[in-house]
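Missing here is one protein chain; the remaining ones are kept as they sit in the complex.
Letters A, B and C mark the chains as written, and numbering starts fresh at 1 in each.
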Amino acid sequence: MTAETSRVEAFSDGVFAIAITLLILEIKVPPAGSGALPRDLLRQWPSYFSFLISFAFIGIMWINHHRLFTHIARCDDALLILNLLLLLGVVVVPFPTAVLATHLGQSDQLTALILYNSTYLFIAVFFNLLWRYASSDKRRLLAKDVNSPSVQRISRQYAFGPVLYLVCLGLSWLSAAASLALNFALACFFAIPPNVVGSERE
Amino acid sequence: MTAETSRVEAFSDGVFAIAITLLILEIKVPPAGSGALPRDLLRQWPSYFSFLISFAFIGIMWINHHRLFTHIARCDDALLILNLLLLLGVVVVPFPTAVLATHLGQSDQLTALILYNSTYLFIAVFFNLLWRYASSDKRRLLAKDVNSPSVQRISRQYAFGPVLYLVCLGLSWLSAAASLALNFALACFFAIPPNVVGSERE
Amino acid sequence: MTAETSRVEAFSDGVFAIAITLLILEIKVPPAGSGALPRDLLRQWPSYFSFLISFAFIGIMWINHHRLFTHIARCDDALLILNLLLLLGVVVVPFPTAVLATHLGQSDQLTALILYNSTYLFIAVFFNLLWRYASSDKRRLLAKDVNSPSVQRISRQYAFGPVLYLVCLGLSWLSAAASLALNFALACFFAIPPNVVGSERE
Partner (left out) sequence: MTAETSRVEAFSDGVFAIAITLLILEIKVPPAGSGALPRDLLRQWPSYFSFLISFAFIGIMWINHHRLFTHIARCDDALLILNLLLLLGVVVVPFPTAVLATHLGQSDQLTALILYNSTYLFIAVFFNLLWRYASSDKRRLLAKDVNSPSVQRISRQYAFGPVLYLVCLGLSWLSAAASLALNFALACFFAIPPNVVGSERE
């Protein structure tokens, strides 16, 4: 973090923090008087389920955003715009999450899954664009040497993102369970620090 | 950013971040059971459309706010009040956005457009007042010399704001499409750094 | 702002920023199809009105919070608790605002006004407690000398708060218009820097 990037990080932190907290508003409170609250609560499992995946996703995205900006020391206008496009994806997440929560296990499950996975694919693509722009040789926005191993390890790990989220999207047509399981596994994969993933031996 | 302005920026960042994230709450989730989720989702295009314009507008306003405060080094009480009036505009944005989303393509479209464009005009005016106050010769709130080219370039670009948003408002009566297209084009125009817009050659 | 108080300020800024932005969610969007959007919008004047007073109140409270913490350099546990009680008042504001918006001009107007003014009285009391605790001679939480004129001027201006908000509450029984007008006037009064209010000549 440098003085130059600190306000971008503060604004991004705010957006991440709000988007992750708003997710809970999508979980509805069963009304009083049914006399069967345990059953009413259990019936809402798709809401809890999609809440948890989205929470993990946004939280781990934040960890990654934090990781990138440990390396990024300077900021230009194109980086601000790319960051804004990434945040667009983050802000949108509560909507496909709520759509998935409403339609999981219903007749329109496939459409909800496609919407959900497409959002994540969009975010993965912009995460890569942001990082590729910042770490590009010409721009010198990084603090460290562009060829440093830690920079290259991030680039290597991130290159998997769009491909794997595309697989996730493709799986929507074959199996909802497999698609969501891979989606969750991907969040965990990006939680692993790149020096664990990307190192060959070192 | 200086110690003196850092809390103003933190508070403003918070307001921008929340206003931009709350926009998504206006997009409603189609209920389960209709069996036609793709159609239900597509029908909501005015919601997505007004969400995107407002997201671009608030995001780019934030970039501009960030730009101004790169130059502003000192803070007085009048600046705090002017900043608060600007934030009033930002906070209000989700309301005309939701009104536009509900009434675009309906019989009351014109009223919704007038409300929407008036909000943006209000914000453009206060952005100018804030900047003119801060960059005024007497007050010495800027870090750099008031006559520096970069300060003058910002003043020149911002002078267009109120005029062009007034044109936008006027277009509401002639063509909704043209008005919204110009609105979006204006957001993009203010995303361009002032040294690209304002420089003749230098 | 010091390292010791910076996180208290960051958390408080967050709460102020969110409370002020959530106010807009209480303004409802008139549904499509009535064909009379201008009239529907105008009918909601109590919503706009209470939104504006509450926005001014929270915004100016933030300015004052900012002012206090310019003087407060150290932080202890009791100050954290007092600050939390102040923030409790801030967080609550959207509720009496929405109650007022719903009941202004209706049969239950008086109850709504009492609730609204009581909240503000509560906040004024805790603002004073916070400042009196921090500026107390023994605790040495201030950066400057406790007897400095600027510290004494704040104490003098703040002493008016609880008394005047009590008058505001009393006016609820006599005239809703007078009570709300005084409420708004008070927000403006606290926007004035204490060196303008409290100085005799100096």
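Note that in this section contacts are C-beta pairs under 8 Å (C-beta built on N, C-alpha and C of every residue); 3 or more make two chains touch, one makes a residue touch a chain.
All of these numbers come straight from a predicted model, not from anything done at the bench.
Visitor: If the hidden chain were put back, which of C:A32, C:I53, C:A98 or C:L186 would touch it?
Guide: Counting the whole complex, the residue in contact with the absent chain is C:A98.
Visitor: Can you list where chain C touches the absent chain?
Guide: That gives, for chain C, the contact residues 3, 6-8, 10-11, 14-15, 17-19, 22, 25, 77, 80-81, 84, 87-88, 91-92, 94-95, 98-99, 102-103, 106-108, 111-112, 115.
Visitor: Can you name the residues of chain A that touch the chain not displayed here?
Guide: Touching the chain left out of view, chain A contributes residues 1, 9-10, 13-14, 16-18, 20-25, 27, 29-38, 41, 55, 59-60, 62-63, 66, 69, 191-193.
Everything below uses one rule, namely that only the chains that are shown with their structure count from here on.
Visitor: As a multiple of 5 degrees, what angle does the CA superposition of chain B onto its copy chain C give?
Guide: About 90 degrees, rounded to the nearest 5.
Visitor: Between chain B and chain C, tell me the centre distance in angstrom, where each centre is the average of that chain's C-alpha atoms.
Guide: Between these chains, centre-to-centre, one finds 26 Å.
Visitor: CA centre of chain A versus CA centre of chain C: separation in Å?
Guide: Roughly 37 Å, centre to centre.
Visitor: Would you mind listing the residues of chain A that make contact with two or more other chains?
Guide: If we look for residues of chain A contacting two or more partner chains, we find 14, 18.
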